[in-house]
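Only one protein chain is missing from this complex, and each of the others stays in its spot.
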Amino acid sequence: MMDTLAMGGYGAYVWSSFALMFIVMVACVGQARGRQRRVYQDIEKRLRAMEASK
Amino acid sequence: MWNFIQKLGSPPHFYGLAAKMIPWFAISGLLLIAYGTIAGLFFAPPDSKQGDAFRIIYAHVPAAYLSMMAYTIMAVTAGIGLIWRMKLAHAVAAAAAPLGAWFTFLALATGSIWGRPMWGTWWEWGDPRLTSELIMLFLYFGYMSLRAAIDDTAKADKASAVLVLVGAVNVPIIHFSVEWWSSLHQGPTLIKKGGPSIDAAMLYPLLGIILGFTLFFGALLLARIRTEVLHRERRTRWVRNMILGEST
Partner (left out) sequence: MTSSSDPSLWEGFAAVIKRDLLLAFRRPGDILNPLFFFAMVSTLFPLAMGPDPEQLMAIGPGVVWVAALLSGLLSLNSLFLSDLEDGSLDQLILSPQPLPMLTFGKTIAHWLVSGFPLVIISPLIAITYQMPVQTIGVMVVTLTLGTISLSLLGSVGAALTVGLNRGNALLSLLVLPLAMPVLIFGARTVSLAATNDAVAAGIYFLAAYCMLSVSFAPFAAAAALKISNE
């Protein structure tokens, strides 16, 4: 187990690389979902305001 | 078949179709990424020269490959958008840019981390591949900044398309830099004459994670295009019906 973590002495390098990989994946997903939500809600707000003022 | 492609160009059809396709791409992509990561980290044998440090390849290569693929997609769709005036093509380019930038950053960061134990340095300013990949990151930033600076969507589409095409010469430079100049970076392992020169037990997780990330990228791209389409079509009837209709 400790051998695996140590990665022959390169542990810090290997694990930080994969941690970065994971972080970038999460960031991409989060950014895409956040944008979708914002765009959707902006349109919804505007449409409802238009409906209300009819 | 032609009917299918024509329907794809219609925004409401695309919006619905993409929603259905995204889970397939995402799940298959993530499964392959999981396979590649686990097999690469724990089951592939250590490299004769680099030991366990070589495992960074499984994080680095997909990122580098996708950073260039994203830019290529942007360049091709920019050209299509300019020549055939397809709005959807411009939307694809806009959607791909942030993803490409992220993967370029990841490629540079994992490459730097890998370089420290292997080459003894976090960065090598004289290296052509590192430099041209960094230039590509700046090209991505420039693209996104130009888009943000132009209010009119159609104008932003066309201007940024010209920019992408001008910078496209950089992509083959990145790929061939290790062959044309002396570089710290190793030569091509996969795409070269005679086929891949890497051990099978190391190769399959690598191919797996490359394919996995490609599918994952596809899912993200579809999702972002979908958002782009929604934003561009925000004043149309179909969007109105969909949003107001959904909430009743």
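A few points about this structure:
Letters are used for the chains, namely A and B, taken in the order the chains are written, and counting of residues starts over at 1 for each.
As a convention for this text, a residue touches a chain if its C-beta (ideal position, glycine included) is under 8 Å from a C-beta of that chain, and two chains touch if they have at least 3 such contacts.
Here the structure is a predicted model, which means the values were calculated and not measured.
For the chain that does not appear, the touching partners among the shown chains are B. The omitted chain makes contact with just one of the residues B:42, B:122 or B:138: B:138.
Interface note: of B:159, B:207 or B:244, the residue touching the hidden chain in the full complex is B:159. Across the entire complex, the residue among B:11, B:100, B:115 or B:167 in touch with the chain not shown is B:167.
For chain B, the residues touching the absent chain in the complete assembly are 82, 131-132, 135-136, 138-139, 141-142, 145-146, 149-150, 152, 155, 158-159, 162-163, 165-167, 169-170, 173.
Operating definition for what follows: only the chains that are shown with their structure count from here on.
Put simply, chain B touches chain A in their complex at residues 33, 37, 41-42, 46, 51-53, 55-56, 58-60, 63, 98-99, 102-103, 105-106, 109-110, 113-114, 116-117, 216, 220, 223-224, 226-227, 230-231, 234, 239-240, 243-244, 247. Interface of chain A with chain B (complex): residues 4, 7-11, 13-14, 16-18, 20-21, 24-25, 27-29, 31-33, 35-36, 39-40, 42-44, 46-48, 51.
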